[in-house]
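Dropping the structure in here first, questions after.
Right, subunit A next:
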Amino acid sequence: MADEFILETEGLTKEFAGFFAVRDVALKVRRGSIHALIGPNGAGKTTCFNLLTKFLKPSAGKILYKGQDITAMAPADVARLGLVRSFQISAVFPHLTALENVRVALQRQHGSSFDFWRSKSVLNQFNDRARELLNDVGLSEFANTPAVEMAYGRKRALEIATTLALDPEMMLLDEPMAGMGHEDIDKIAALIKRISAKYTILMVEHNLSVVANLSDIITVLTRGQVLAQGHYSELTKDERVKEAYLGAGHA
Partner candidate 1 sequence: QDKTVKIGALSDQSGLYADLGGPGSTLAAQMAVEDSGLAAKGWKIDIISGDHQNKPDIGTAIARQWFDVDKVDVIVDVPNSGVALAVNNVIKEKNGVYINSGAATSDLTNAQCSPNTVHWTYDTYMLAHTTGQALVKAGGDSWFFLTADYAFGAALERDTTAVVTANGGKIVGGVKHPLNTPDFSSFLLQAQASKAKIIGLANAGGDTTNTIKQAAEFGIVKGGQKLAALLLFLTDVKAIGLETAQGLNFTETFYWDMNDQTRAFSKRFAAKMKSSAPPTMVQAGVYAGVRHYLKALEALGGNPHDGVKVVEKMKSMPTEDDLFGKGEIQPNGRTIHSAYLFEVKTPSESKGPWDFYKLVGTVPGDQAFTPLSESKCALLKK
Partner candidate 2 sequence: MQALYAQLLVGLINGSFYALLSLGLAVIFGMLNIINFAHGALYMMGAFVAYFLLSLGGINYWWALLLAPVIVGIFGMILERTMLQWLTGLDHLYGLLLTFGIALIVQGVFQNYFGSSGLPYAIPDQLKGGLNLGFMFLPVYRAWVVIFSLVVCIATWFLIEKTRLGAYLRAATENPTLVRAFGINVPRMITLTYGLGVGLAALAGVLSAPINQVRPLMGADLIIVVFAVVVIGGMGSIMGSIITGFALGVIEGLTKYFYPEASNTVVFVLMVLVLLVKPTGLTGRAA
Partner candidate 3 sequence: MTALTDDTLPVTPRAMRDEMVVFVVMALLLASVPFTGVYPFFVMQALCFALLACAFNLLIGYGGLLSFGHAMFLGTAGYCSAHALKVWALPPELGIPVGIAAAFVLSLITGYISIRRQGIYFSMITLALSQLLYFIYLQAPFTHGEDGIQGIPQGRMFGVFDLSKPTVLYYVVLVGFLAGFLLIYRIINSPFGEVLKAIRENEPRAISLGYRTDQYKFLAFVLSGTLAGFAGALKVFVAQNASLTDVHWSMSGEVVLMTLVGGLGTIFGPVVGAFAIIAMQQYLASFGQWVTVIQGSIFVICVLTFRRGVIGEIAHYFRRSL
């Protein structure tokens, strides 16, 4: 059933001058699920994301999104299909305010983005929605703060709000919790949980408690290849996963 899986890859491979960062990965992401991609550092998770969102060209393999082959598409077009990513190193528009950051994303769907002859006050129609989104990630008091002046954790939150603004069908989150305080982690985790009702989420995360609590299914990647797949409870028992990722000391 094509509809069951929103995203599928077959034999996805990326080679950098003889080094295989991703090798022959077959990934199936179920619609509406939170799918976690974990693995030791350098396993190829970010590279996978880059391949899926077309920021890198695959050396081999095929990517199907909603049954459509997107292997040869341009990155912006993939985003337009509703497959949107966040970045591992936080990516915001530093000199725009938080509100403007979100608005830029909202504006894209509106289709007036090439209108250079219109006043930008037409964009005010997005303000309410933007505030709502900021509120969701706990940034409502920072609406008029330029992103550059925000602490790191808040930038991450802002980035998520911006991604949400696109109302994507599927979100790829690369370490959304990295560098956040505990409080924020809980907040964002709750947020992800909440939005997962509407969106499919593929997420890379090293924070195990987050992975454990949130994800429906987990794929473990090592050295570019899929090592195992399953639920958190199953994987913690898997010796290979323990050795490669969790570490001997893991309870």
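Throughout what follows, contacts are C-beta pairs under 8 Å (C-beta built on N, C-alpha and C of every residue); 3 or more make two chains touch, one makes a residue touch a chain; residues count from 1.
Candidates were picked such that all candidates are chains of the complex that A comes from, given by their letters.
Please read these numbers as outputs of a predicted model, since none were measured by experiment.
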| item | value |
| --- | --- |
| Chain touching subunit A (counting every copy) in this complex, out of 1, 2 or 3 | 3 |
| Complex contact set, residues of subunit A against candidate 3 | 53, 55, 74-77, 79-80, 84-87, 91-97, 100, 103-105, 107-108, 110, 112-120, 122-123, 144, 146, 162, 166 |
